[in-house]
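Can you keep this structure in mind? I'll have questions shortly.
Only a single protein chain was left out; the remaining protein chains are all shown in position.
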Amino acid sequence: MLQKLKSKRDVENLRKKIVAKREEGKPLVTVCNGTGCHASGSVAVIEAFRQEIGRQELADKVAIKATGCHGFCERGPIVVIQPGDIFYQQVKVDDMPQIVAETIIQGNVIDRLLYVDPATGKKYVHPSEVPFYRSQRRIVFGNNGEIAPDNIEDYIALGGYSALAKVLFDKSPEQVIEEVKKSGLRGRGGGGFPAGRKWESCRNAPGEPKYVIANCDEGDPGVYANRSLLEGNPHSVLEGLLIAAYAIGSHEGYIYVRNEYPLAVENATIAIKQAEESGFLGKNILGSGFDFIVHINRGGGAFVCGESTALMASLEGRVGEPRAKYVHTAEKGLWDKPSNLNNVETLANVPLIINKGADWFTAIGTEGSKGTKIFSLVGKVNNTGLVEVPMGMTLREVIYDIGGGIKEGKRFKGVQTGGPSGGVIPESMLDMPVDFDELTKAGSMMGSGGMIVMDEDTCMVDTARYFLTFLEEESCGKCVPCREGIKRMRQILDDITEGKGEESDIELLERISATLKDTSLCALGATAANPVLTTLHYFRDEYEAHIKDKRCPAGVCKALIQYYIIDEKCVGCRLCEKACPVEAITFMGKKKPVVLDQSKCIKCGICKDVCNLGAVGVK
Amino acid sequence: MVTINIDGQKLEAKEEQTILEVARENGIYIPTLCYNENLAPYGACRLCSVEISKGGRSRIVASCLYPVEEGLEVKTNSPRVVSNRRMIMELLLARCSQNEVIKRLASEMGVEQPPFRPEYWEDEDCILCGLCVRTCEEIVGRSAISLVNRGVNREVAPPFLEPSADCIGCGACAYVCPTGAIKMDDKDGTRVVYASNWKKEFKLKKCKVCGNYWAPEEQLEYIRKKLNLPADFFDVCPNCK
Partner (left out) sequence: MHKKVAAIINKYDADKGQLISILQDIQAEFHYLRKKDLTQVSDTMGVPLSQVYSVATFFKAFTLKPRGKHLVNVCLGTACHVRGASKVLEQIERSLKVSRGETTSDLKFTLETVNCMGCCALGPVVKIDDEYFGEMNAGKVDSLLAQY
């Protein structure tokens, strides 16, 4: 049972007590247990550590902490060892005895577990030196490495809830709003709307009760930043939500979590329970007289519920249909009452702004976009993971300096930002600073922070088709332009990728796009055409190749490509023959190349997957 | 009261009104499909889209939902409005390529056929305007049918596609349907209310006096119970009373 804190001083005293309790120099093994590392086997690694440390009878001398995501997902499982700030990557269960014996007991670094820069061959010991982390500015996400999500003390030790205490006792709601307005904090979920202004209009809107909602319905495919934040540091979101509630005058809130994130739901639930026990939630918080309760609701598996009015509809037990936003949700939202909805990353920034001040925040970022942004850097990039950079860093720096460039040395083609509402940005614009307005000017948008890197083997027409297929499935179906328009665009893109495209298709795509943008009921429809429009704008030659020449230059669109055997490389090992699901490959004798029957081939690509000699080509 | 401007005409409007209401009051035509003045506006068909400008910036909004404000400038037939309206009609026609109501409405707007390949034209009657569902919910109070599934699979249906226990056979849905997707037939003492994917049959009540069948027994029973009327209240039809 946690101690219930009853005043601002109680919080500070508890922090001091926790910090004092933690012995300096006591060995600490931190293992990343975020979903990415989870899938790479971190649970087994943690268990192996416990067993080895138990075997060596060091259980009371060495601490083990399982934390949330450290961000460098490509190199998971990740282990950081103190003292020494030693960063080990791709750690396996079998490495345990050596790590304990050499690093923990003797303090020696194991070279082969260190990160090696593939470009230079240089090894790095400390996380801050690792090129992936070096250029980042991890003011929000960085704390993940210090926090076990099921232990509120870790959060308090870092100064957690001191911002809440400050706000409840030293600031009026109006002062809090002023500070957030001054910081220039803009919504991190996609809209980029100034948070302070939203809070202000909600505070001023007539009606009671008022609701605050934390949106973790992160639906953009390829983005998992919100998830890792809520999983790894749930209290940062909770504290931000509490401060928002105080500023607005709300006493009841919701954290809405995407259904596909059970770990985030679990960790947030634990965090809420511990916050309640400690007196940060409930009645008379810290003795301030301010009451606040929070519920956790899971999404039902609908991308559209990331949209504020659809989200609120689902909180009312209805289907996730958006409604017109001519009257803002800040005035009439959940149950028609004034409601303030913010993305979880937006909220996690709030305690920092309160503690360090708006001026500190505005010193980071660009004129129109202050602070940092967490991006999901994925796709054909070497260093896949979650990165946090100051607004204004260029795409080139993110993809090359932090991301380590393109996988397998291939050529960069484009980076897709903003999810299905965004667009693909070509090589010519790589020096663009990442910033809300710059991305919008380029025809894309910041969105929730997706950065999907694409190379020469990615077909831009197929990419546009992919996003339309996604949106067609996720459309709520209420309004004609979105439901019917996206379907028609997808049909046209299907035809183009199957070699059935016609010259008039492009103009038709543009016409439908214009109506989608102008008349859709909500942002899903209104931005649905962006992937098509940006790929048309920057990669028109690919569309024309598909339509006029019936050719897919990237070698992706099944109907337009052919798999073939590279005779000089084939030794007749029969791997492809055995794997072919339609028996299209015939063995011609030892050391002779096999023969691929094009009439039977279904273009599944398995032969290329299983061939170890690169003897299967695509054209 | 506020003053707004529609197509150059200065008009007076009450503050809670929508652009469409003011337009209709003043005889200005804006096409609609999912709008009915007895129901809350829904904003699904988007046919009522108009171009508004305030302070130099213009955008397209649904006139059935947009609240008027002082100084609002509205254009109901600008090139941008017309091209959007046309595309919406083309999309509807592609979905309901054989429906007479949609074909006529499209023709009036100069849309003779959808610009998409004929093999993708569909043969639906329902345009998913939701008028039937909303009428059943807001006016009749039974919520017997609803909009089910999502996106391109969306359809109007009773729960589990079985005759709904909540449906009283009043036929209000058939009455309000703009395209004839829901029909109602009374024949030989039986009423059938049906659409392409569901139907329900009702026994009609026979008048003790004239012998004519006049309304479903279920519907009368529902009204009788709701208003606490005697058991034999509807045994005689309104004509014979």
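As written, the chain order gives the labels A and B, with residue 1 at the start of each chain.
Here is the rule we use: contacts are C-beta pairs under 8 Å (C-beta built on N, C-alpha and C of every residue); 3 or more make two chains touch, one makes a residue touch a chain.
Keep in mind the model is a prediction, meaning the values are calculated, not measured.
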item: Given A:104, A:302 or A:461, the one touching the chain that is not displayed; value: A:302
item: Among A:111, A:208, A:316 or A:503, the residue in touch with the chain that has been omitted; value: A:316
item: Touching the absent chain when the full complex is considered, from A:196, A:450, A:485 or A:525; value: A:450
item: Residue touching the undisplayed chain, where the options are A:173, A:219 or A:338; value: A:219
item: Which of A:103, A:162 or A:228 contacts the chain that the document leaves out; value: A:228
item: Residue, one of A:39, A:59, A:363 or A:566, that touches the chain absent here; value: A:39
item: Contact set of chain B toward the excluded chain (per top definition); value: 137, 142-150, 158-160, 164-166
item: Absent chain, residues of chain A that touch it; value: 35-36, 38-40, 73-74, 76, 219-224, 227-228, 259-261, 297-303, 314-320, 335, 376, 378-380, 384-385, 416, 419, 450, 452, 454, 458, 463, 466-467, 470, 476, 579, 581, 604-606, 609-610
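The criterion applied here is as follows: only the chains that are shown with their structure count from here on.
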item: Footprint of chain A on chain B - complex, ascending; value: 43-47, 49, 59-62, 65-67, 80, 83-84, 87-88, 91-92, 94-95, 115-117, 120, 127-128, 130, 147, 149-154
item: Residue ranges of chain A in contact with chain B within the complex; value: 302, 319, 323-324, 326-327, 472-481, 483-485, 487-488, 491-492, 495, 508, 511-512, 514-515, 518-521
